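I'd like to ask you about the structure that follows.
The complex appears here minus one protein chain, its other protein chains still in place.
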Amino acid sequence: VFEHAPWVAQRVTAQRPFQTVASLDAAMMEALRGASDSEVRAFLNGHPELSGDNLPTDLTDASQAEQSALGMAGTSGAAELAGLNRAYRDRFGFPFIICVARHTAANVLRSLQHRLRGDPADELQTSLAEIGHITRLRLLQRVHGAGAPPSAGRLSGHVLDVASGRPAPDLRVDLLQEGRRAVQALTDADGRVSGLLPPGPLRQGQYELEFHAGAYFAARDVATFYDLIPVRFTISEAEAHYHIPLLLAPFGYSTYRGS
Amino acid sequence: VFEHAPWVAQRVTAQRPFQTVASLDAAMMEALRGASDSEVRAFLNGHPELSGDNLPTDLTDASQAEQSALGMAGTSGAAELAGLNRAYRDRFGFPFIICVARHTAANVLRSLQHRLRGDPADELQTSLAEIGHITRLRLLQRVHGAGAPPSAGRLSGHVLDVASGRPAPDLRVDLLQEGRRAVQALTDADGRVSGLLPPGPLRQGQYELEFHAGAYFAARDVATFYDLIPVRFTISEAEAHYHIPLLLAPFGYSTYRGS
Amino acid sequence: VFEHAPWVAQRVTAQRPFQTVASLDAAMMEALRGASDSEVRAFLNGHPELSGDNLPTDLTDASQAEQSALGMAGTSGAAELAGLNRAYRDRFGFPFIICVARHTAANVLRSLQHRLRGDPADELQTSLAEIGHITRLRLLQRVHGAGAPPSAGRLSGHVLDVASGRPAPDLRVDLLQEGRRAVQALTDADGRVSGLLPPGPLRQGQYELEFHAGAYFAARDVATFYDLIPVRFTISEAEAHYHIPLLLAPFGYSTYRGS
Partner (left out) sequence: VFEHAPWVAQRVTAQRPFQTVASLDAAMMEALRGASDSEVRAFLNGHPELSGDNLPTDLTDASQAEQSALGMAGTSGAAELAGLNRAYRDRFGFPFIICVARHTAANVLRSLQHRLRGDPADELQTSLAEIGHITRLRLLQRVHGAGAPPSAGRLSGHVLDVASGRPAPDLRVDLLQEGRRAVQALTDADGRVSGLLPPGPLRQGQYELEFHAGAYFAARDVATFYDLIPVRFTISEAEAHYHIPLLLAPFGYSTYRGS
């Protein structure tokens, strides 16, 4: 759970048993924050560099799984990564650490570029906060397995037809993540779509829902100004609920961040 | 339950026991519809005339309670009622029957004026449908008491602040029924108001929600164009859910029939 | 133009001719502001008290016309006025002065109640600013007569039917001023209403446009949730353009302060 650092777990064994995953994680993070500066820096330096195209063979299984799921391989960002990693380590003395499960590949790069300009003292704290995200997810994964971790993020949509006064059923909705088509769904009888993203934290970054209004109205023999209604938005909280309603008329629509 | 007509219940005793209130009511309504034309007309004529100001002393307890709750006494409509009742009976040969619990006083008058222009054969069927509503509610009342009858109507509201991206809490919302202030509430932490109307069927008619946007924005030191935002709408289905969202910005807003 | 104070005009005669009404007014206001404190206070004290029900007989013609047009007589506010006037004079040593042409009667009272709590030094400046508004309008009136003074305020509306994608023509719009029905109009072929208020400054206060959506949709055989859509708003700039669009669908609408 704590990369190459069994000592973190060892320091909290006396506190066993832990009632919740959260309290175990909090205790271990406290042990880490309570360690000496040189221990903390050694711990940070025990982390692998984030890889673009070729994952190193000596990654821990957890790192291997997390970096593979990020899907940066083959993207335009992969090539930039090596140079940015080097610049980061040169400036701060430890590798760039981020909980990749909470970001899209593009957002990992944006964060790296942003944090490269940060203050060294702040950046140490940011790295520890990212360690906290990583280890919390690793612990949840070991305890709960594939089940949705508690308090994960959520993305949903809802289409209301304000000409008929009813929810819009069977309307196709596509989800794009950083411009890439990720998944496609149909609204249910109540006009809703959910389950667009896998359970767990949301990957922070740029998203777009495309509502296929043209086909919906064509099936009802209604003329419309819109074929496809794209709504682009930023996910900036991995554990929040993002609800995207669309109030749809043939020649006008509204959208907002719902609750 | 069936006004002055114990024979309706007697004709279904052989079918006992009934699993649900709905099946008991359905059986009794079938018995009524299966009765002879003269029995049906006699039954309809056993109903009291709807009264405005002074309720007759010989009403059944159920009629007494229903007509009192309507609250027509003292309204401008009460005076018109006697003349309209007489015209209705002259035209159709039986008194005007309506399930008053499903209408506002103003809407009872609107219905009477509308049905006075109806076709006699249709009007007999309409009267039986109203009997069905009346008896279903009386049965539910006797079985469930004051508890909310199943499948009742519902009215709720929701205020989203699209400038902040969050629900609008503690925003005062007044409900007006036929222009009369009925109840006032505050949105909860999720921006919602519910429980504005008593459990049971909604009274069909004209409603207005008044959202006190001016005080909400003043408390946040934000200039606004609106002091009070009225949303007037028609409830035309007593057993439906009416949801009224307000998407609020300081200088613009949207509302729609939600779901 | 300057109430009982020909000396103000006399002090600027040397500067004649004036190219515009605005420059004449500016010069006279400068003369007033340049006068001694006792001259200014005497000038302010030369103004009549604002009257509710019975206008005094010794008003100048201009004051008489302005106060009559305000329409406070017979309103609930008229009774309060005498007491508030007395309290104001007691506190500040001169009568309450306001350019009544730029306010509704209700707003004159609101202003009086608000200014009663003001700081004496600020209140002297506020009174001179109001004198500036009064004299500018009196000058414009003498020079232009009944024609619309330049840079007056304006109120307009626009209804777009977002189900059909076209402006909504022949839709009845009522204007209420402080809750009183003031004027009624129909949208033109482009869905617009204008000329709802007389030319000149807008009276600051509370307004409501009522859009008769029910009749509009009924004429097109379209079911709707709305009979009458009220939009209440505050006019707080007498010389601004207030544009109120309504984006209308049968079961939802948006409105905003347009431009």
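Per-chain numbering from 1; labels A, B and C assigned in written order.
Just so it is clear, a contact is a pair of C-beta atoms (placed from the backbone, for glycine too) under 8 Å apart; a residue touches a chain by one contact, two chains touch by 3 or more.
What you are looking at is a predicted structure, and each value in this text was computed from that prediction instead of being measured.
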Per the touch definition above, residue among B:G165, B:G179 or B:P199 touching the missing chain: B:G165
Given B:A5, B:A106 or B:L247, the one touching the chain that is not displayed: B:L247
Residues of chain B (touch criterion as defined above) contacting the omitted chain: 160-165, 223, 225, 247, 249-252, 254
Chain not shown, touching residues in chain A: 206, 214, 225-230, 232-234, 249, 251-257
Missing-chain contacts mapped onto chain C: 160, 162, 165-167, 190-191, 247, 254, 256-259
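By our rule, only the chains that are shown with their structure count from here on.
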Chain A and chain B, separation of their C-alpha mean positions in angstrom: 48
Distance between the centres, which are taken as Cα means, of chain C and chain A, whole angstrom: 55
Where chain B and chain C are represented by their mean Cα positions, the distance between them in whole Å: 43
Sites on chain B at which at least two other chains make contact: 254, 256-257
